[in-house]
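Here the complex is missing a single protein chain, while all its other protein chains stay put.
To keep things simple, chains are lettered A and B as they appear, and every chain counts its residues starting from 1.
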Amino acid sequence: MTRKKRRLVLIACSVGVVALAAGLILNALRDSIVFFHSPTEIVAKHLAPGSRARLGGLVKEGSIVRSDKLDVRFEVTDGNETVPVTYHGILPDLFREGQGVIAEGALDNAGHFKADSVLAKHDEKYMPKEVADALKKQGHWKDDYDKKVGSTGGQVQ
Amino acid sequence: MTLWLVLALMTFAAIFAVLWPLSRQATQGPEADAGADVAVYRDQLDEIERDRRASRLAPAEAEAARAEVARRLLTAAGAVPTTSNQPASAWRRRAVMIAALIALPVGAVGFYLAIGSPLIPGEPLAARNGGPTDKRPITALVAEVERHLASKPDDARGWEVLAPVYMRMGRFDDAVKARRNVLRIEGATAARETDLGEALVAAADGVVTAEAKASFDRGLALDGKEARARYFLGLAAEQDGRREDAEKLWQALLAEAPADARWKTLVEQSLARVRQPEGAGPSAKDVAAAEQLSPDQRNAMIQGMVARLAERLEKDGGDVDDWLKLIRAYGVLGDSDKAKASLVSARKALAADADKLRRVDDLAKTLQLSE
Partner (left out) sequence: MIPEIGHYALVLALALAVIQIVVPAWGVRTHDAVLIGVAEATAPAQFLFVALAFAALTACYVASDFSVLNVFENSHSAKPLLYKITGVWGNHEGSMLLWVLILAFFGALVSVFGRNLPRSLKALVLSVQASIAAAFYLFILITSNPFTRLIPAPFEGRDLNPVLQDLGLAIHPPLLYLGYVGFSISFSFAIAALIEGRTDAAWARWVRPWTLAAWCALTLGIAMGSYWAYYELGWGGWWFWDPVENASLMPWLAGTALLHSAVVMERREALKVWTILLAILTFSLSLLGTFLVRSGVLTSVHAFATDPTRGVFILAILAFFIGGALCLYAWRAPVLKQGGVFAPISREGALILNNLFLTAACATVFVGTLYPLALEAVSGAKISVGAPFFELTFGPLLVPLLFAMPFGPLLAWKRGDIAGVAQRLLVAFGVGLLAIAATVAGEGGGPILAPFGVGLAVFIMAGALTDIAERTALLRTTLKASLSRAGGLPRSAWGTALAHFAVGVTLLGMVGETQWGAEAIANMKPGETISLRHYDFTYEGIDAGEGPNYRELAAKFAIKRNGATIATARPAKRVFQARQATTTEAALITRGVNQIYISLGDVQPDGAIAVRIYHKPLVLLIWLGAVLMMLGGTLSLSDRRLRIGAPKPSRSRLSPQPAE
């Protein structure tokens, strides 16, 4: 095998693997990504039932209804619109009324968002970024959410 | 002063780190550089030899590998050294020395002064606790006593000192704990039981709870003349709706009161309050009476009524109207936290009835409690 041939084999291999990787990525990007929507967007865009999406907003105060079979219903709001969500399973520790939440799932025909996973904000300092952005856009951002820690009355040198 | 000395020493150390290598002659010449490569290749040759001897490598392969490494070895040994053996030129060395002696300290000190705060002393907790007592904030003193008590929880005097301070600071739960400790260590007296009761009342937002009442009863059993206990028992009777009992208790108390007792006015006012005819909720006269009170007292009165309602609802539950009243009251008082809390409780209590829930929600909306 000449030097040139060897190099050709190498290059062919590399191109092959790169093409494989690119193909896999493009294929996966088409099928397995999920868009994030605020309740207002879900209502405005008439999201088709069955297509997967992430829904983010605040859990509406007083909207949580639990059954004894681990079925939970609650509403997610961004201040303008609310979307009813149903979920079967155990909610995260930090799931609370009035707090940020992200539900992943799809709309059913009745307009209920059927979630198969629910994420709550991680701690009091952290709020899912999409939720924060969406709320900001709707003008329902609570400023104290990212209140600067420096404002403690002490003078920072 | 010490700080500046330490900073100066550190600066000297940093300068030294630069000057020291400059003072050394170049001890390693080009051989050292070439030697580094050569050492690796010799080692590789050794390894090939070891592998060959252990027959981990076929003789032909070993030969080929040896030839390749030997070629590298020759290249490395014959390479032109990149560093020269001649001593550094004087001016370059001097330039670096100047940089180390002037630029380094000036730059470092300048930058530090721009961002640092050398005048602020460190304040480790231990140091702050050791200073003269009158210059330290009350919180520091409290914390010091607390620490002392953590190691010696049986020092009754410490608890006795702390309890009134806690009361003033509004840390009523801690006050209760301190009073209990005093009782535990020193045994019961009428005054101590009454102190505990008072702390319990304060912790319950002015409501004489059953626990507090028991404490006052114990105090009174020890000393029938304990005026504060008698006042609070009267208050308990009033809060329970037993107005006649309250009136009787306070009247007796007033009759026995020394002329100069400062609490006399308080008892008289309370007495005036219970003598109002009873009605559902605050009557016109109640309101009139309230208007005569000072704003603080008025507030206390309203707060007391609301707190009692809240306690009853939490304990025994109640109908939707009571809940609405409570939430509205908090709303009027401007206490939105408590309003929200009672909103949550109300929802929980009324969860079974959608119609009532809706009424609660409507109120919440009017008061803008949600969102």
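Rule of thumb we're sticking to: contacts are C-beta pairs under 8 Å (C-beta built on N, C-alpha and C of every residue); 3 or more make two chains touch, one makes a residue touch a chain.
Since this is a predicted model, take the numbers as computed values, not measurements.
Note on the chain not shown: across the whole complex it touches A, B.
Along subunit B, the points of touch with the absent chain fall at residues 2-3, 6-7, 10-11, 13-14, 17-18, 20-22, 24-26, 28-29, 32-44, 46-47, 50, 54-56, 61, 64-65, 68-69, 72, 75-76, 82-89, 92-93, 96, 99-100, 104, 107-108, 111-112, 115-118, 120-128, 137, 139-140, 143, 351. The chain not displayed touches subunit A at residues 1, 3, 6, 9-10, 13-14, 17-18, 20-21, 24-25, 27-29, 31-36, 54, 66, 68-70, 89-91, 93-94, 104, 122-126, 128-130, 133, 146, 149-150, 152, 154-157.
In this text, only the chains that are shown with their structure count from here on.
Inter-chain centre distance (subunit A to subunit B, centres taken as mean C-alpha positions): 33 Å. Subunit A contributes residues 60-62, 79, 97, 140, 157 to its touches with subunit B in the complex. Remark: subunit B residues 117, 120, 343-344, 347, 357, 361, 364, 369-371 touch subunit A in the complex.
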